[in-house]
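A single protein chain has been removed from this complex, and every other one stays in its place.
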Amino acid sequence: MSMILVACSLFGIGLLGVLVRRDIIALLASVEVMLGGALVLLVGLGASVKHVGSPVSVEGIALIVIVVAAAEAAVGLALLVAVARRRGATRVEDLSEVKG
Amino acid sequence: MLQLDLLIAVPALAAVACAIAGRVLPSFPKWIALLALLAQAALMFALAPVGLYSGARIEGALWGAFGSMWSTSLDGLSTPLMLLTIFIGLAAVIVSWDVKDRPGAFFALLLALQAALTAVFIADNLVLFYVGWESVLIPMYFIIGGWGSSNRRHAATKYLLYSFAAGAIMLFGVILAIAESGGTARISEITAASAGMSTPSLVFWLFTIAFLVKIPAVPFHTWLPDAHTEAPTAGSIVLAGVLLKMGGYGLMRIAVPFAPSAFGQARIALMVLGLVGIVYGAAMALVQTDLKRLVAYSSVSHMGFVILAIAVATPDAMGAALVAMVSHGFVAGLLFLLVGSLYARTHTRELSRFGGLGRVMPIWGVAFTFGALASLGLPGLSGFPGEFATVLESFRAFGWWTAFGTIGLVLAAAYNLRAVRSSVQGPVGEFTSLPDLGVRETSLVVAFSVGIVALGIQPMLLLNVAEKALLSLSKVAGGGM
Partner (left out) sequence: MAALLMAPWLAVVVPLVLAIAIGLVGRYAKPIVPLVAMIGPLLVVALGIGALAAIPIGASAAAEPWTSQLASSGSTVWFGVGALTISVGWAIDTLAALMLLVVGVVALMVIIFSIGYMSEDPGKVRYFALLSAFTGAMTLLVIGDSFTTLFVGWELVGACSYLLIGFWYQKPSAMAAAVKAFLTTRVGDVGLLFGLAVLWASTGSLGYVAVMHGLGSMAPGAITAAAVLLAIGAIGKSAQFPLHIWLPDAMEGPTPVSALIHAATMVAAGVFLIARTWPLFEAAPAARTVLLIAGLISALGAALAAIPQRDIKKVLAYSTISQLGFMFAALGVGAWGFAFFHLITHAAFKALLFLTSGSVIHGSGTQDMREMGGLRKAMPVTFVVWVVGVLSLVGLWPLAGFFSKDAILDAVWIAVPIAGVLLFATAFVTGVYSGRATRLTFFGSWRGSGHAHESPLTMLVPLVLLAIPAALLGFSGNWIMTRLGEHPEPLSLSISGVAVGLGLVGLLVGWSLERGENADEILQVRLGRAWTAGSAGFGWDTVVTRVVVVPVTVAARVLWAVVDRYVIDGTVEGTATVARWAGGVVSRLQNGDAQWYGALIVAGVALMLAASIWLGR
(Lines give C-alpha, C1' and ligand atoms only; values in the text may rest on other atoms or scores of the structure.)
Protein backbone atom coordinates (compact mmCIF):
# COMPACT_ATOMS: atom_id res chain seq x y z
CA MET A 1 0.00 0.00 0.00
CA SER A 2 2.78 2.40 0.97
CA MET A 3 4.35 1.52 -2.34
CA ILE A 4 1.27 2.77 -4.21
CA LEU A 5 1.41 5.92 -2.15
CA VAL A 6 5.07 6.48 -3.09
CA ALA A 7 4.28 5.86 -6.76
CA CYS A 8 1.36 8.26 -6.75
CA SER A 9 3.36 10.94 -4.92
CA LEU A 10 6.16 10.64 -7.44
CA PHE A 11 3.69 10.87 -10.31
CA GLY A 12 1.90 13.82 -8.70
CA ILE A 13 5.15 15.71 -8.03
CA GLY A 14 6.23 15.12 -11.61
CA LEU A 15 2.86 16.24 -12.95
CA LEU A 16 2.94 19.37 -10.86
CA GLY A 17 6.40 20.05 -12.20
CA VAL A 18 5.25 19.59 -15.77
CA LEU A 19 2.39 22.00 -15.26
CA VAL A 20 4.17 24.62 -13.22
CA ARG A 21 7.84 24.78 -14.17
CA ARG A 22 8.51 27.16 -17.03
CA ASP A 23 12.01 26.01 -17.81
CA ILE A 24 12.01 23.32 -20.44
CA ILE A 25 14.90 21.39 -18.92
CA ALA A 26 13.10 21.26 -15.58
CA LEU A 27 10.01 20.26 -17.46
CA LEU A 28 11.78 17.33 -19.06
CA ALA A 29 13.14 16.33 -15.67
CA SER A 30 9.60 16.44 -14.26
CA VAL A 31 8.47 14.13 -17.04
CA GLU A 32 11.16 11.73 -15.98
CA VAL A 33 9.89 11.90 -12.39
CA MET A 34 6.39 11.05 -13.62
CA LEU A 35 7.82 8.13 -15.53
CA GLY A 36 9.63 7.04 -12.41
CA GLY A 37 6.38 7.05 -10.49
CA ALA A 38 4.76 4.90 -13.13
CA LEU A 39 7.64 2.44 -13.06
CA VAL A 40 7.54 2.17 -9.29
CA LEU A 41 3.90 1.33 -9.53
CA LEU A 42 4.55 -1.22 -12.26
CA VAL A 43 7.34 -2.98 -10.41
CA GLY A 44 5.61 -2.74 -7.05
CA LEU A 45 2.35 -4.16 -8.30
CA GLY A 46 4.20 -6.79 -10.33
CA ALA A 47 5.83 -8.03 -7.16
CA SER A 48 2.67 -8.05 -5.08
CA VAL A 49 0.28 -9.66 -7.58
CA LYS A 50 0.72 -13.39 -8.18
CA HIS A 51 1.15 -14.18 -11.82
CA VAL A 52 0.28 -17.65 -12.85
CA GLY A 53 2.46 -18.84 -15.67
CA SER A 54 3.18 -15.39 -17.01
CA PRO A 55 6.14 -15.46 -19.35
CA VAL A 56 6.79 -11.75 -18.88
CA SER A 57 8.70 -10.34 -16.00
CA VAL A 58 7.69 -6.82 -14.92
CA GLU A 59 11.30 -5.99 -14.12
CA GLY A 60 12.13 -6.68 -17.73
CA ILE A 61 9.41 -4.34 -18.92
CA ALA A 62 10.62 -1.68 -16.52
CA LEU A 63 14.15 -1.98 -17.83
CA ILE A 64 12.96 -1.63 -21.41
CA VAL A 65 10.96 1.42 -20.50
CA ILE A 66 13.95 3.00 -18.78
CA VAL A 67 16.05 2.47 -21.87
CA VAL A 68 13.42 3.92 -24.15
CA ALA A 69 12.96 6.83 -21.76
CA ALA A 70 16.66 7.51 -21.82
CA ALA A 71 16.62 7.53 -25.62
CA GLU A 72 13.56 9.74 -25.59
CA ALA A 73 15.24 12.13 -23.15
CA ALA A 74 18.21 12.28 -25.44
CA VAL A 75 16.02 13.15 -28.41
CA GLY A 76 14.16 15.70 -26.29
CA LEU A 77 17.39 17.33 -25.12
CA ALA A 78 18.72 17.38 -28.66
CA LEU A 79 15.55 19.16 -29.82
CA LEU A 80 15.91 21.52 -26.90
CA VAL A 81 19.46 22.35 -27.84
CA ALA A 82 18.38 22.94 -31.44
CA VAL A 83 15.57 25.26 -30.33
CA ALA A 84 17.84 27.05 -27.91
CA ARG A 85 20.41 27.63 -30.64
CA ARG A 86 17.85 28.85 -33.09
CA ARG A 87 15.76 31.04 -30.80
CA GLY A 88 17.99 31.55 -27.77
CA ALA A 89 15.27 30.44 -25.43
CA THR A 90 14.71 27.51 -23.11
CA ARG A 91 11.46 28.68 -21.58
CA VAL A 92 7.99 27.41 -22.42
CA GLU A 93 6.30 30.81 -22.84
CA ASP A 94 8.69 31.64 -25.66
CA LEU A 95 7.36 28.73 -27.70
CA SER A 96 3.71 29.61 -28.16
CA GLU A 97 3.29 30.42 -31.84
CA VAL A 98 0.60 27.82 -32.39
CA LYS A 99 -2.38 29.55 -30.92
CA GLY A 100 -5.87 30.72 -31.85
CA MET B 1 -28.87 9.09 -74.18
CA LEU B 2 -25.31 10.12 -73.79
CA GLN B 3 -26.18 13.70 -74.70
CA LEU B 4 -27.54 14.29 -71.24
CA ASP B 5 -24.32 13.40 -69.57
CA LEU B 6 -22.43 15.46 -72.11
CA LEU B 7 -24.57 18.43 -71.12
CA ILE B 8 -22.77 18.43 -67.80
CA ALA B 9 -19.40 17.27 -69.10
CA VAL B 10 -18.98 19.86 -71.84
CA PRO B 11 -19.01 22.97 -69.64
CA ALA B 12 -17.07 21.19 -66.91
CA LEU B 13 -14.26 20.21 -69.28
CA ALA B 14 -14.37 23.61 -70.94
CA ALA B 15 -13.91 25.21 -67.55
CA VAL B 16 -10.62 23.37 -67.14
CA ALA B 17 -9.64 24.35 -70.66
CA CYS B 18 -10.43 27.98 -69.87
CA ALA B 19 -8.29 27.98 -66.78
CA ILE B 20 -5.35 26.62 -68.75
CA ALA B 21 -5.92 28.70 -71.87
CA GLY B 22 -6.12 31.88 -69.83
CA ARG B 23 -2.46 31.46 -68.98
CA VAL B 24 -1.53 31.09 -72.63
CA LEU B 25 -3.56 33.90 -74.17
CA PRO B 26 -6.07 36.06 -72.30
CA SER B 27 -8.48 36.25 -75.23
CA PHE B 28 -8.91 32.48 -75.49
CA PRO B 29 -11.19 31.79 -72.53
CA LYS B 30 -14.18 33.80 -73.71
CA TRP B 31 -14.20 31.97 -77.01
CA ILE B 32 -13.96 28.62 -75.26
CA ALA B 33 -16.84 29.63 -72.99
CA LEU B 34 -18.94 30.74 -75.93
CA LEU B 35 -18.26 27.54 -77.85
CA ALA B 36 -19.01 25.38 -74.84
CA LEU B 37 -22.38 27.03 -74.33
CA LEU B 38 -23.22 26.79 -78.00
CA ALA B 39 -22.31 23.12 -77.81
CA GLN B 40 -24.70 22.75 -74.88
CA ALA B 41 -27.42 24.45 -76.92
CA ALA B 42 -26.71 22.17 -79.85
CA LEU B 43 -26.98 19.14 -77.60
CA MET B 44 -30.37 20.33 -76.40
CA PHE B 45 -31.61 20.85 -79.94
CA ALA B 46 -30.27 17.46 -80.94
CA LEU B 47 -32.74 16.00 -78.47
CA ALA B 48 -35.72 17.33 -80.40
CA PRO B 49 -36.12 14.24 -82.63
CA VAL B 50 -36.60 11.98 -79.61
CA GLY B 51 -39.62 13.99 -78.58
CA LEU B 52 -38.20 16.11 -75.80
CA TYR B 53 -40.29 19.06 -76.88
CA SER B 54 -43.49 17.10 -77.01
CA GLY B 55 -43.27 16.04 -73.42
CA ALA B 56 -41.22 12.86 -73.50
CA ARG B 57 -38.96 11.97 -70.60
CA ILE B 58 -35.42 11.14 -71.59
CA GLU B 59 -32.93 9.35 -69.40
CA GLY B 60 -29.18 9.65 -69.49
CA ALA B 61 -26.80 6.71 -69.48
CA LEU B 62 -26.25 5.04 -66.14
CA TRP B 63 -22.58 5.03 -65.38
CA GLY B 64 -21.79 1.51 -64.30
CA ALA B 65 -20.54 1.59 -60.77
CA PHE B 66 -21.66 5.16 -60.48
CA GLY B 67 -25.24 4.10 -61.04
CA SER B 68 -26.12 4.99 -57.52
CA MET B 69 -24.60 8.41 -57.84
CA TRP B 70 -24.98 9.46 -61.41
CA SER B 71 -28.20 9.27 -63.33
CA THR B 72 -29.74 12.01 -65.38
CA SER B 73 -33.03 12.73 -67.05
CA LEU B 74 -34.85 15.51 -68.87
CA ASP B 75 -38.59 15.97 -68.95
CA GLY B 76 -41.14 18.70 -69.48
CA LEU B 77 -40.36 20.29 -66.16
CA SER B 78 -36.62 20.48 -66.50
CA THR B 79 -36.39 21.19 -70.23
CA PRO B 80 -37.64 24.80 -70.08
CA LEU B 81 -35.34 25.55 -67.17
CA MET B 82 -32.44 23.88 -68.95
CA LEU B 83 -33.04 26.04 -72.02
CA LEU B 84 -33.26 29.08 -69.79
CA THR B 85 -29.97 28.14 -68.16
CA ILE B 86 -28.26 27.95 -71.53
CA PHE B 87 -29.77 31.24 -72.68
CA ILE B 88 -28.78 33.04 -69.49
CA GLY B 89 -25.34 31.43 -69.59
CA LEU B 90 -24.79 32.73 -73.11
CA ALA B 91 -25.93 36.16 -72.03
CA ALA B 92 -23.54 36.08 -69.08
CA VAL B 93 -20.63 35.16 -71.30
CA ILE B 94 -21.43 37.78 -73.90
CA VAL B 95 -21.95 40.51 -71.33
CA SER B 96 -18.55 39.68 -69.84
CA TRP B 97 -16.78 39.81 -73.17
CA ASP B 98 -14.65 42.73 -72.04
CA VAL B 99 -13.51 41.30 -68.74
CA LYS B 100 -9.80 42.07 -68.53
CA ASP B 101 -9.16 41.00 -64.98
CA ARG B 102 -8.02 37.33 -64.88
CA PRO B 103 -10.28 36.28 -67.78
CA GLY B 104 -9.14 32.67 -67.59
CA ALA B 105 -10.35 32.29 -64.05
CA PHE B 106 -13.51 34.27 -64.66
CA PHE B 107 -14.76 32.26 -67.61
CA ALA B 108 -13.67 29.02 -65.97
CA LEU B 109 -15.85 29.91 -63.00
CA LEU B 110 -18.77 30.82 -65.24
CA LEU B 111 -18.50 27.47 -66.98
CA ALA B 112 -18.16 25.60 -63.71
CA LEU B 113 -21.30 27.35 -62.56
CA GLN B 114 -22.99 26.33 -65.77
CA ALA B 115 -22.00 22.71 -65.26
CA ALA B 116 -23.27 22.72 -61.70
CA LEU B 117 -26.57 24.30 -62.70
CA THR B 118 -27.00 21.80 -65.48
CA ALA B 119 -26.39 19.01 -63.00
CA VAL B 120 -29.11 20.37 -60.73
CA PHE B 121 -31.65 20.59 -63.49
CA ILE B 122 -31.02 17.27 -65.18
CA ALA B 123 -30.15 15.16 -62.14
CA ASP B 124 -32.31 12.11 -61.67
CA ASN B 125 -30.34 11.26 -58.63
CA LEU B 126 -30.35 12.86 -55.22
CA VAL B 127 -26.61 12.57 -54.81
CA LEU B 128 -25.92 14.23 -58.12
CA PHE B 129 -28.58 16.82 -57.35
CA TYR B 130 -27.00 17.59 -54.02
CA VAL B 131 -23.52 17.74 -55.45
CA GLY B 132 -24.71 20.10 -58.17
CA TRP B 133 -26.66 22.16 -55.66
CA GLU B 134 -23.67 22.76 -53.45
CA SER B 135 -21.23 23.11 -56.35
CA VAL B 136 -23.20 26.10 -57.55
CA LEU B 137 -22.13 27.97 -54.46
CA ILE B 138 -18.43 27.83 -55.00
CA PRO B 139 -18.03 29.42 -58.43
CA MET B 140 -20.66 32.00 -57.53
CA TYR B 141 -18.78 32.77 -54.33
CA PHE B 142 -15.61 33.43 -56.25
CA ILE B 143 -17.37 35.39 -58.97
CA ILE B 144 -18.90 37.73 -56.41
CA GLY B 145 -15.84 37.83 -54.21
CA GLY B 146 -13.34 38.20 -57.02
CA TRP B 147 -15.02 40.49 -59.51
CA GLY B 148 -17.67 42.27 -57.46
CA SER B 149 -17.83 45.84 -56.26
CA SER B 150 -16.76 47.52 -53.04
CA ASN B 151 -18.35 45.42 -50.32
CA ARG B 152 -18.00 42.11 -52.17
CA ARG B 153 -16.23 40.07 -49.49
CA HIS B 154 -19.02 40.47 -47.00
CA ALA B 155 -21.73 39.77 -49.55
CA ALA B 156 -20.00 36.72 -50.97
CA THR B 157 -19.38 35.23 -47.56
CA LYS B 158 -22.93 35.89 -46.47
CA TYR B 159 -24.22 34.25 -49.61
CA LEU B 160 -21.96 31.24 -49.20
CA LEU B 161 -22.63 30.64 -45.52
CA TYR B 162 -26.36 31.22 -45.76
CA SER B 163 -26.80 28.88 -48.71
CA PHE B 164 -24.41 26.37 -47.27
CA ALA B 165 -26.29 26.21 -44.00
CA ALA B 166 -29.48 25.60 -45.93
CA GLY B 167 -27.72 23.01 -48.06
CA ALA B 168 -26.55 21.21 -44.96
CA ILE B 169 -30.13 20.91 -43.82
CA MET B 170 -30.97 19.50 -47.21
CA LEU B 171 -28.20 16.93 -46.86
CA PHE B 172 -30.08 15.45 -43.93
CA GLY B 173 -33.13 15.35 -46.17
CA VAL B 174 -31.16 13.58 -48.89
CA ILE B 175 -29.89 10.95 -46.48
CA LEU B 176 -33.31 10.48 -44.91
CA ALA B 177 -35.07 10.20 -48.23
CA ILE B 178 -32.60 7.63 -49.50
CA ALA B 179 -32.85 5.66 -46.28
CA GLU B 180 -36.62 5.75 -46.19
CA SER B 181 -37.04 4.56 -49.74
CA GLY B 182 -34.91 1.46 -49.37
CA GLY B 183 -31.55 2.77 -50.44
CA THR B 184 -32.20 4.06 -53.93
CA ALA B 185 -31.00 7.55 -54.70
CA ARG B 186 -32.87 7.93 -57.97
CA ILE B 187 -35.40 10.71 -57.81
CA SER B 188 -37.89 8.93 -60.01
CA GLU B 189 -37.74 5.80 -57.87
CA ILE B 190 -38.07 7.69 -54.61
CA THR B 191 -41.05 9.52 -56.04
CA ALA B 192 -42.64 6.22 -56.97
CA ALA B 193 -42.04 4.89 -53.45
CA SER B 194 -43.15 8.05 -51.71
CA ALA B 195 -46.25 6.48 -50.18
CA GLY B 196 -44.08 4.24 -48.01
CA MET B 197 -42.21 7.01 -46.24
CA SER B 198 -42.60 6.95 -42.50
CA THR B 199 -41.68 10.56 -41.83
CA PRO B 200 -42.88 12.49 -44.86
CA SER B 201 -43.16 15.79 -43.00
CA LEU B 202 -39.55 15.69 -41.93
CA VAL B 203 -38.35 14.87 -45.43
CA PHE B 204 -40.55 17.61 -46.88
CA TRP B 205 -39.36 20.37 -44.58
CA LEU B 206 -35.68 19.38 -44.68
CA PHE B 207 -35.78 19.90 -48.43
CA THR B 208 -38.22 22.77 -48.44
CA ILE B 209 -36.22 24.96 -46.08
CA ALA B 210 -33.24 24.76 -48.40
CA PHE B 211 -35.46 25.54 -51.39
CA LEU B 212 -37.12 28.46 -49.65
CA VAL B 213 -33.75 29.99 -48.87
CA LYS B 214 -32.82 29.70 -52.52
CA ILE B 215 -36.05 31.08 -53.99
CA PRO B 216 -35.84 33.18 -51.68
CA ALA B 217 -38.91 33.37 -49.49
CA VAL B 218 -39.32 36.06 -46.86
CA PRO B 219 -37.78 35.94 -44.21
CA PHE B 220 -34.89 34.01 -45.75
CA HIS B 221 -34.20 36.60 -48.40
CA THR B 222 -31.64 39.01 -47.03
CA TRP B 223 -28.68 37.36 -48.69
CA LEU B 224 -30.14 38.17 -52.09
CA PRO B 225 -30.03 41.99 -52.17
CA ASP B 226 -26.50 41.96 -50.78
CA ALA B 227 -25.27 39.37 -53.24
CA HIS B 228 -26.92 41.14 -56.17
CA THR B 229 -25.64 44.57 -55.34
CA GLU B 230 -22.07 43.41 -55.05
CA ALA B 231 -21.99 40.83 -57.85
CA PRO B 232 -20.58 41.69 -61.27
CA THR B 233 -23.16 41.95 -64.03
CA ALA B 234 -22.74 38.40 -65.28
CA GLY B 235 -23.06 37.14 -61.73
CA SER B 236 -26.27 39.09 -61.16
CA ILE B 237 -27.75 37.84 -64.40
CA VAL B 238 -27.09 34.20 -63.59
CA LEU B 239 -28.08 34.67 -59.97
CA ALA B 240 -31.46 36.17 -60.76
CA GLY B 241 -31.96 34.38 -64.03
CA VAL B 242 -31.22 30.82 -63.00
CA LEU B 243 -30.11 30.35 -59.41
CA LEU B 244 -33.39 31.44 -57.89
CA LYS B 245 -35.19 28.97 -60.14
CA MET B 246 -33.36 26.11 -58.44
CA GLY B 247 -35.58 26.66 -55.42
CA GLY B 248 -38.83 26.55 -57.34
CA TYR B 249 -37.62 23.62 -59.41
CA GLY B 250 -36.60 21.77 -56.27
CA LEU B 251 -40.04 22.23 -54.77
CA MET B 252 -41.70 20.93 -57.90
CA ARG B 253 -39.24 18.13 -58.61
CA ILE B 254 -38.38 16.90 -55.13
CA ALA B 255 -40.20 18.32 -52.14
CA VAL B 256 -43.75 17.97 -53.42
CA PRO B 257 -43.48 14.56 -55.16
CA PHE B 258 -41.45 13.03 -52.32
CA ALA B 259 -43.95 13.90 -49.64
CA PRO B 260 -47.33 14.79 -51.12
CA SER B 261 -49.09 14.22 -47.81
CA ALA B 262 -46.78 16.60 -46.00
CA PHE B 263 -47.19 19.06 -48.83
CA GLY B 264 -50.94 18.88 -48.35
CA GLN B 265 -50.52 19.96 -44.76
CA ALA B 266 -47.97 22.61 -45.64
CA ARG B 267 -49.97 24.25 -48.41
CA ILE B 268 -51.42 26.96 -46.21
CA ALA B 269 -47.99 27.79 -44.83
CA LEU B 270 -46.58 27.99 -48.34
CA MET B 271 -49.48 30.18 -49.40
CA VAL B 272 -48.74 32.58 -46.56
CA LEU B 273 -45.05 32.62 -47.44
CA GLY B 274 -45.92 33.33 -51.05
CA LEU B 275 -48.36 36.12 -50.29
CA VAL B 276 -46.05 37.73 -47.75
CA GLY B 277 -43.19 37.50 -50.23
CA ILE B 278 -45.22 39.18 -52.96
CA VAL B 279 -46.25 42.13 -50.85
CA TYR B 280 -43.16 42.40 -48.69
CA GLY B 281 -40.72 42.23 -51.58
CA ALA B 282 -42.68 44.85 -53.48
CA ALA B 283 -42.86 47.14 -50.47
CA MET B 284 -39.12 46.82 -49.96
CA ALA B 285 -38.45 47.52 -53.62
CA LEU B 286 -40.55 50.64 -53.32
CA VAL B 287 -38.22 52.30 -50.83
CA GLN B 288 -34.81 51.33 -52.18
CA THR B 289 -32.47 54.04 -53.30
CA ASP B 290 -30.04 51.63 -54.93
CA LEU B 291 -31.24 50.61 -58.36
CA LYS B 292 -29.76 47.12 -58.18
CA ARG B 293 -31.20 46.53 -54.76
CA LEU B 294 -34.57 47.60 -56.11
CA VAL B 295 -34.44 44.99 -58.84
CA ALA B 296 -33.24 42.42 -56.30
CA TYR B 297 -36.22 43.01 -54.05
CA SER B 298 -38.52 42.85 -57.05
CA SER B 299 -37.20 39.32 -57.51
CA VAL B 300 -38.37 38.46 -54.02
CA SER B 301 -41.82 39.70 -54.96
CA HIS B 302 -41.96 37.85 -58.26
CA MET B 303 -40.74 34.61 -56.78
CA GLY B 304 -43.49 34.99 -54.17
CA PHE B 305 -45.91 34.33 -57.02
CA VAL B 306 -44.04 31.12 -57.79
CA ILE B 307 -44.37 29.90 -54.20
CA LEU B 308 -48.05 30.83 -54.18
CA ALA B 309 -48.67 29.00 -57.45
CA ILE B 310 -46.92 25.88 -56.21
CA ALA B 311 -49.00 26.00 -53.04
CA VAL B 312 -52.14 26.03 -55.18
CA ALA B 313 -50.88 22.98 -57.06
CA THR B 314 -53.60 22.71 -59.69
CA PRO B 315 -52.36 21.91 -63.20
CA ASP B 316 -52.84 25.49 -64.33
CA ALA B 317 -51.13 26.80 -61.23
CA MET B 318 -48.13 24.54 -61.74
CA GLY B 319 -48.00 25.83 -65.29
CA ALA B 320 -48.20 29.35 -63.95
CA ALA B 321 -45.30 28.67 -61.60
CA LEU B 322 -43.17 27.38 -64.45
CA VAL B 323 -44.07 30.26 -66.77
CA ALA B 324 -43.45 32.76 -63.99
CA MET B 325 -40.04 31.26 -63.32
CA VAL B 326 -38.92 31.36 -66.93
CA SER B 327 -40.38 34.82 -67.33
CA HIS B 328 -38.55 36.07 -64.29
CA GLY B 329 -35.37 34.67 -65.74
CA PHE B 330 -35.83 36.82 -68.82
CA VAL B 331 -37.08 39.95 -67.11
CA ALA B 332 -34.68 40.03 -64.18
CA GLY B 333 -31.86 39.04 -66.51
CA LEU B 334 -32.67 41.98 -68.77
CA LEU B 335 -32.97 44.42 -65.89
CA PHE B 336 -29.70 43.33 -64.30
CA LEU B 337 -28.00 43.53 -67.66
CA LEU B 338 -29.20 47.11 -68.03
CA VAL B 339 -28.42 48.16 -64.49
CA GLY B 340 -25.01 46.54 -64.81
CA SER B 341 -24.22 48.36 -68.03
CA LEU B 342 -25.32 51.61 -66.41
CA TYR B 343 -23.06 50.92 -63.44
CA ALA B 344 -20.16 50.22 -65.74
CA ARG B 345 -20.57 53.71 -67.18
CA THR B 346 -21.37 55.72 -64.07
CA HIS B 347 -19.92 53.65 -61.21
CA THR B 348 -22.95 54.37 -59.13
CA ARG B 349 -26.28 52.72 -58.56
CA GLU B 350 -27.88 55.55 -56.61
CA LEU B 351 -31.25 56.37 -58.16
CA SER B 352 -31.11 59.97 -57.04
CA ARG B 353 -28.01 60.64 -59.14
CA PHE B 354 -29.64 59.56 -62.40
CA GLY B 355 -32.28 61.34 -64.40
CA GLY B 356 -33.08 62.09 -68.01
CA LEU B 357 -31.17 59.05 -69.21
CA GLY B 358 -33.81 58.62 -71.90
CA ARG B 359 -32.22 61.60 -73.55
CA VAL B 360 -28.61 60.75 -72.69
CA MET B 361 -28.81 57.05 -73.64
CA PRO B 362 -31.95 56.56 -75.75
CA ILE B 363 -31.55 52.83 -76.39
CA TRP B 364 -30.88 52.17 -72.73
CA GLY B 365 -33.89 54.27 -71.82
CA VAL B 366 -36.26 52.41 -74.12
CA ALA B 367 -34.90 49.05 -72.99
CA PHE B 368 -35.19 49.89 -69.31
CA THR B 369 -38.73 51.17 -69.71
CA PHE B 370 -39.58 47.98 -71.54
CA GLY B 371 -38.03 45.89 -68.78
CA ALA B 372 -39.90 47.79 -66.11
CA LEU B 373 -43.20 47.34 -67.93
CA ALA B 374 -42.48 43.63 -68.24
CA SER B 375 -41.65 43.49 -64.57
CA LEU B 376 -44.90 45.14 -63.53
CA GLY B 377 -46.77 42.46 -65.42
CA LEU B 378 -47.99 44.23 -68.53
CA PRO B 379 -50.05 41.87 -70.69
CA GLY B 380 -48.36 40.84 -73.88
CA LEU B 381 -45.10 40.53 -71.99
CA SER B 382 -43.96 37.46 -70.14
CA GLY B 383 -44.62 38.66 -66.60
CA PHE B 384 -48.35 38.63 -67.20
CA PRO B 385 -49.46 35.06 -67.95
CA GLY B 386 -47.86 33.48 -64.91
CA GLU B 387 -49.10 36.04 -62.44
CA PHE B 388 -52.54 36.28 -64.04
CA ALA B 389 -53.08 32.53 -63.89
CA THR B 390 -51.66 32.41 -60.37
CA VAL B 391 -54.18 34.95 -59.12
CA LEU B 392 -57.06 33.15 -60.84
CA GLU B 393 -56.09 29.73 -59.56
CA SER B 394 -55.15 30.95 -56.12
CA PHE B 395 -58.57 32.49 -55.72
CA ARG B 396 -60.14 29.22 -56.78
CA ALA B 397 -58.14 27.34 -54.18
CA PHE B 398 -57.70 29.78 -51.32
CA GLY B 399 -60.45 32.33 -51.82
CA TRP B 400 -60.21 35.86 -50.56
CA TRP B 401 -56.79 35.43 -48.99
CA THR B 402 -55.45 35.99 -52.45
CA ALA B 403 -56.62 39.59 -52.27
CA PHE B 404 -53.72 40.36 -49.96
CA GLY B 405 -51.29 39.42 -52.71
CA THR B 406 -52.89 41.74 -55.21
CA ILE B 407 -51.60 44.66 -53.14
CA GLY B 408 -48.28 43.52 -54.54
CA LEU B 409 -49.53 44.14 -58.07
CA VAL B 410 -50.20 47.79 -57.31
CA LEU B 411 -46.88 48.12 -55.52
CA ALA B 412 -45.15 46.43 -58.47
CA ALA B 413 -46.43 49.19 -60.72
CA ALA B 414 -45.34 51.75 -58.16
CA TYR B 415 -41.75 50.63 -57.75
CA ASN B 416 -41.15 49.93 -61.41
CA LEU B 417 -42.52 53.26 -62.51
CA ARG B 418 -40.55 54.95 -59.76
CA ALA B 419 -37.39 53.36 -61.10
CA VAL B 420 -38.20 54.51 -64.62
CA ARG B 421 -39.15 57.97 -63.45
CA SER B 422 -35.98 58.61 -61.56
CA SER B 423 -33.61 57.10 -64.11
CA VAL B 424 -34.96 57.31 -67.63
CA GLN B 425 -37.19 60.30 -67.21
CA GLY B 426 -37.10 63.68 -65.57
CA PRO B 427 -34.55 66.41 -66.21
CA VAL B 428 -31.06 65.30 -67.13
CA GLY B 429 -29.16 64.65 -63.92
CA GLU B 430 -25.47 64.77 -63.23
CA PHE B 431 -24.58 62.43 -66.08
CA THR B 432 -25.01 64.56 -69.16
CA SER B 433 -23.22 62.40 -71.65
CA LEU B 434 -22.72 58.67 -71.53
CA PRO B 435 -22.06 56.22 -74.33
CA ASP B 436 -25.27 54.43 -75.25
CA LEU B 437 -25.52 50.64 -75.35
CA GLY B 438 -23.13 49.14 -77.87
CA VAL B 439 -23.94 46.60 -80.54
CA ARG B 440 -23.17 43.66 -78.28
CA GLU B 441 -25.34 44.91 -75.42
CA THR B 442 -28.12 45.97 -77.75
CA SER B 443 -28.30 42.59 -79.40
CA LEU B 444 -28.50 40.96 -75.97
CA VAL B 445 -31.33 43.32 -75.07
CA VAL B 446 -33.09 42.35 -78.28
CA ALA B 447 -32.64 38.66 -77.51
CA PHE B 448 -34.10 39.08 -74.04
CA SER B 449 -36.95 41.17 -75.42
CA VAL B 450 -37.83 38.57 -78.02
CA GLY B 451 -38.05 35.98 -75.28
CA ILE B 452 -40.18 38.25 -73.12
CA VAL B 453 -42.62 39.06 -75.90
CA ALA B 454 -42.84 35.50 -77.21
CA LEU B 455 -43.58 34.03 -73.80
CA GLY B 456 -46.00 36.85 -73.06
CA ILE B 457 -48.03 36.39 -76.20
CA GLN B 458 -47.85 32.63 -76.39
CA PRO B 459 -47.14 30.91 -73.06
CA MET B 460 -48.36 27.67 -74.62
CA LEU B 461 -44.95 27.44 -76.31
CA LEU B 462 -43.66 26.46 -72.93
CA LEU B 463 -46.73 24.78 -71.51
CA ASN B 464 -47.00 22.38 -74.42
CA VAL B 465 -43.55 21.06 -73.60
CA ALA B 466 -44.30 20.81 -69.91
CA GLU B 467 -47.94 19.75 -69.94
CA LYS B 468 -47.42 16.06 -69.32
CA ALA B 469 -44.97 16.57 -66.49
CA LEU B 470 -47.10 19.25 -64.90
CA LEU B 471 -50.24 17.14 -65.06
CA SER B 472 -48.63 14.22 -63.32
CA LEU B 473 -47.01 16.51 -60.78
CA SER B 474 -50.31 18.14 -59.99
CA LYS B 475 -51.98 14.76 -59.75
CA VAL B 476 -49.38 13.61 -57.24
CA ALA B 477 -49.73 16.81 -55.27
CA GLY B 478 -53.49 16.40 -55.19
CA GLY B 479 -53.70 20.10 -55.75
CA GLY B 480 -56.57 22.48 -55.86
CA MET B 481 -59.99 21.28 -55.12
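Each chain gets a letter, A and B, in the order it is written, and its residues are counted from 1.
Rule of thumb we're sticking to: a contact is a pair of C-beta atoms (placed from the backbone, for glycine too) under 8 Å apart; a residue touches a chain by one contact, two chains touch by 3 or more.
Every value quoted in this text rests on a predicted model; they were computed, and no experiment measured them.
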Checklist entry - Which one, B:Val428, B:Ala447 or B:Val476, makes contact with the chain that was left out? => result B:Val428
Item to check | Candidate in contact with the missing chain, chosen from A:Val18, A:Ala69 or A:Val83 | outcome: A:Val18
Item to check | From B:Val131, B:Ala413, B:Ala454 or B:Val476, residue that would touch the chain that is not displayed | outcome: B:Ala413
Next on the checklist: To test your reading of the contact rule: which positions on chain A touch the chain that is missing from view?
Outcome noted: 15, 18-20, 22, 27, 92-93, 95-100
Next on the checklist: Could you pull out which residues of chain B are in touch with the chain that's been left out?
Outcome noted: 158, 161-162, 218-219, 221-223, 280, 283-284, 286-288, 314-316, 318-320, 323, 356, 358-359, 366, 369, 373, 378-380, 384-385, 388-389, 391-392, 394-396, 399, 402-403, 406, 409-411, 413-414, 417-418, 421, 424-428, 458-460, 463, 466-467, 470-471, 474
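Please note the rule applied: only the chains that are shown with their structure count from here on.
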Item to check | Inter-centroid spacing, chain B versus chain A (mean Cα positions, whole Å) | outcome: 65
